[in-house]
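All protein chains but one are shown at their positions in the complex.
And now, chain A:
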């Protein structure tokens, strides 16, 4: 039985690009009844029909006034970052500010976001950073909060070019087996990472497809998003895996709807030495990998922000997956650590 299931899995994990190209072609290709030759080709035809059903539902969403009139997106970009009060979100906000963009940040807690705003203004010396209505928090899990945020952004900046959905920040700061985790933590992890992200994505697409300049949405992935196991933070890994899958589905969905001006990207910061990661540095293995692979948020942001900004600058219309920690980089770092002992005790002391 086991062998059989492996084959099924490998069947399913076929290159996705193929699927995407197929699904778009299905719409444009005209249907020839004479193509029914064999059961196999019949089967394919049925799949075409299959998508015709979808198209009816889809046209409505696609017929937005600006869907196909594209204005070039010019710097300074208008950037919205959720969950930007600390960690990678804060670093990204700072980098964008340094690059001269207009930034809106938000967070779940008012004090934290206010202090983040002050620090950003002081550290970068730039003033074009805002928070939505002082003293009000923005909980991404609440649809109304997100709508308020969007309304504020529209009023303040008119457009949002880049929306960083950055609520990577929830693991409830606990690393233990699922069976020992508390229910409240689990619910918090799932709702923030998955539910919040979905609602943000929906609002972002809704807003951006009506913008003449279009827009780019960046979803931030995390450990487990490649499907690899994440023991001790199983719920977090599952949510991050679902984030990547959501991005993929949304890309396919937008392509089906013929929405060309909104792109959904993935952004992979790799391992960042935030509180979130450091709270898990209590096993030998974790310490080893943190020392070898992790980088401070500023370093990561310095790499990511130019990459993000180059997408609208080049007018690229392809969905991307920007990775800080690529496989090659990771392996070479692990190698140099094992071979030369580099990066030992860099952030945390190893035994």
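Methods note: a contact is a pair of C-beta atoms (placed from the backbone, for glycine too) under 8 Å apart; a residue touches a chain by one contact, two chains touch by 3 or more; residues count from 1.
Criterion: contacts and distances are computed from a predicted model.
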Undisplayed chain, where the name is taken from the UniProt record, one of "Vacuolar ATP synthase subunit D", "Ski6p", "Probable chlorophyll(Ide) b reductase NYC1, chloroplastic isoform X1" or "Trafficking protein particle complex subunit BET3": "Probable chlorophyll(Ide) b reductase NYC1, chloroplastic isoform X1"
Touching the absent chain when the full complex is considered, from A:114, A:195, A:299 or A:348: A:195
Per the touch definition above, residue among A:125, A:229, A:327 or A:341 touching the missing chain: A:229
Sites on chain A contacted by the missing partner chain, in the whole complex: 1-5, 7-9, 11-14, 16, 18-20, 22-23, 39-40, 42-44, 46-47, 49-50, 52-54, 57-58, 61, 142-143, 177-179, 181, 183-184, 186-187, 190-191, 194-195, 198-199, 201-202, 205-206, 224, 227-235, 237-246, 248-253, 255-257
